[in-house]
Each structure stands twice: as C-alpha cells, then as structure tokens.
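Below is a structure I'd like to ask you about.
The complex appears here minus one protein chain, its other protein chains still in place.
Moving on, here comes subunit A:
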Amino acid sequence: MAEPLLSVQNLSVTYGVIRALHGVSMEVREGEIVCVIGANGAGKSTLLNAVMGVVRRESGEVIFDGKPLPRRSYQVVAQGVSLVPEGRRIFSPLTVHENLMIGAFPRKDMRQIEEDLEWVYGLFPRLQERKDQYAGTLSGGEQQMLAIGRALMSRPRLLLLDEPSLGLAPILIRDIFKELKRINGEGVTILLVEQNARQALMLSNRGYVLQTGRIVLQGRSQDLLVNPDVTAAYLGKLKK
C-alpha cells in the first residue's frame, strides 16, 4: 500500500497541566476525505492546530508526504497543508478579493495565482459577485465559503477543516459539504473534524472517533454510521 499523505504518530499535546491529546495516531491517504468526530473538548481542534504548528507538539511525529512537517505555521503552509480555522476567522476589514490574495501569500507565480482565483470563484460564484465587498458584510455561509476559498488559494495538497458546519443552517451545511466533495474530486485531500457526526461520516471515506484526547474507534465511515457505539453517542436515533 502507498505511503499515507499525512501520518500522525503517537502525538501528545498539553496545555499547562492539562493534556489535550494522549498519543494520537492516525493517517490520511492521498485523495481521501477523512473525518475526526468527537464531542466538544475531545481534542479535535487541538489535533489540527498541532498539525499546523499553532500549538506545540509535545511528543510524537507528524509526517507529511514522507517528511516530518515543520513546526512553524508558515512553513507548514509552504509544504502544502492549509487550515480552515474554527469560526472561519476571515479578515473582515479586508475585501473578499484581498482575503483570497492573503491565502496565496507564500506563492510567487502571479499567473498561477490568477488561475486559482478563477478556480475558487468557479467553485463559489457568490464570492465573485461580492469580490469588492468587505468580508465582514458577508453572511455566515458566504464567510465559510470565503474561509475555504482562502485556504485553497495556497494550492494545498491537504486541506484541513475545523468544524465547517459550525453556526450554519442545515441547508447551507449541505451546500458546503457538496462543495467539499467537489474540491476533493479535483485532487485535494481533505481532513475534517466535526461535531456534526452524521454529515461528516456521510461525506467521508474513513473516520476516527476522538474521546478525551484518545482515538477510541476508527474505520470506514459507512461502518461507523451503523456502529451501535457511534450511533448511541454521536448520532442520536436514526429516523426510520
């Protein structure tokens, strides 16, 4: 089997005296959509932030494309990993277009950047309509599109998403997840963490269940969807 694109081995993270991750191991293969589900405080965001170098990795390894991933965020982005942070974190005083250009910051080739701008506008035509508006004036769904588009502007091989469904209406969540499927179809590998377990499992190929800083369950998403432990803890009753 081919080497995974991202491999997290025995990763631990502590905040002061509190240990947020206890030796987490997981992997993402090229072309996959992988989700990590878990309750609030399980360590899902910490996992992504540790991969990005936002929080210090206390021990363990993060291997990307066969090489250890650097420890500083800007170097991680340069390697081809980008994050759509929790709560979107768009730059509201900048225009939509400027937000997207910030996403392309580490890149030099203006022609390639222009092409990717067209690509992102193609994925999210709403952003093109509003490209000169201040990002702060966008609706929640549009801001999420912008946050995803901004992360794509670095041309990542691996896109990390932290709770993309947070605070969005169900119909918008469906739209966003449909776009993620399309982005994945265009060759971007995706790792997303979600509290919205059902949507995340329906979108992804494989899933991990994170509980108080440990991976307690993993498998194909379609299997997790019908796993009694998962349904009881994260999915509630299935509608008949």
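The working rule: contacts are C-beta pairs under 8 Å (C-beta built on N, C-alpha and C of every residue); 3 or more make two chains touch, one makes a residue touch a chain; residues count from 1.
The rule is simple: contacts and distances are computed from a predicted model.
Novice: What does the UniProt entry say the missing chain is called, choosing from "Cytochrome c biogenesis protein ResB", "DNA 3'-5' helicase", "Peptide/nickel transport system ATP-binding protein" or "Branched-chain amino acid ABC transporter permease"?
Specialist: Matching "Cytochrome c biogenesis protein ResB", "DNA 3'-5' helicase", "Peptide/nickel transport system ATP-binding protein" or "Branched-chain amino acid ABC transporter permease" to the record, the invisible chain is "Branched-chain amino acid ABC transporter permease".
Novice: If the hidden chain were put back, which of A:A39, A:V54 or A:L235 would touch it?
Specialist: A:V54
Novice: Can you tell me which of A:S73, A:Q133, A:N205 or A:Q222 touches the chain that was removed from the display?
Specialist: Residue touching the absent chain, from the options given: A:S73.
Novice: Which listed residue (A:G43, A:P85 or A:P164) would be found touching the missing chain in the intact complex?
Specialist: A:P85
Novice: Provide the residue numbers of subunit A that touch the chain removed from this figure.
Specialist: Interface residues of subunit A facing the absent chain: 52, 54, 72-74, 77-78, 82-83, 85, 89, 91-94, 98, 101-103, 105-106, 150, 154.
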